[in-house]
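Removed: one protein chain of the complex. Kept in place: all other protein chains.
Now for chain A:
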Amino acid sequence: MKNIHVSTVLNGDETEFVCAPEETLLDALRGRLGMTGAKEGCGTGDCGACTVEMDGRLVCSCLVLGAEAEGAEIKTVEGMAVGEGLHPLQQAFIDHAALQCGICTPGILVAAKTLLERNPDPTDTEVRYWLAGNLCRCTGYDKIIKAVQIAAADMRGA
């Protein structure tokens, strides 16, 4: 088993890491690069806790090999805030209590950000379908949907 050298762009920064061929992108992000925002929930692509953006599309990083990140552009929750300034979605989640235990939150934030970039004014139904692959066992989803809508309105006004 030979380790693989991978060059990628992570949250806008050129990044290199070495990983085993069977290692997932999730494990590489967490274990090799110290990016522990993405979480492992199910490990089978059902829960969305490991959601990151890869070349503009949402993916479950538990179902991507680290080696596949070669030449790709990866965005994680760590790239959302600018310095000390939180992204409007992050601020809305805090202000409106859209999280409890927080395990699902990084994945939901990344997924919601991609949604609002594509559709700045989604309906509640569109938000719910878009986030259907992000499971939350605490909130009952209602506050999540509300926080996304509040952030969307905030971003449209900005």
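Criterion: a residue touches a chain if its C-beta (ideal position, glycine included) is under 8 Å from a C-beta of that chain, and two chains touch if they have at least 3 such contacts; residues count from 1.
In this section, contacts and distances are computed from a predicted model.
Peer 1: Can you tell which of "Formate hydrogenlyase HycD", "Peptide ABC transporter substrate-binding protein", "Iron complex transport system permease protein" or "Oxidoreductase" UniProt lists for the chain that's not drawn?
Peer 2: Choosing among "Formate hydrogenlyase HycD", "Peptide ABC transporter substrate-binding protein", "Iron complex transport system permease protein" or "Oxidoreductase", the correct UniProt name is "Oxidoreductase".
Peer 1: For the chain that's not shown, point to the residue among A:Leu63, A:Ala81 or A:Ala97 touching it.
Peer 2: In the complete complex, the chain left out is touched by residue A:Leu63.
Peer 1: Which chain A residues touch the hidden chain?
Peer 2: 1-2, 4, 20-22, 24, 43-45, 48, 51, 54, 57-60, 62-65, 67-68, 111, 129-134
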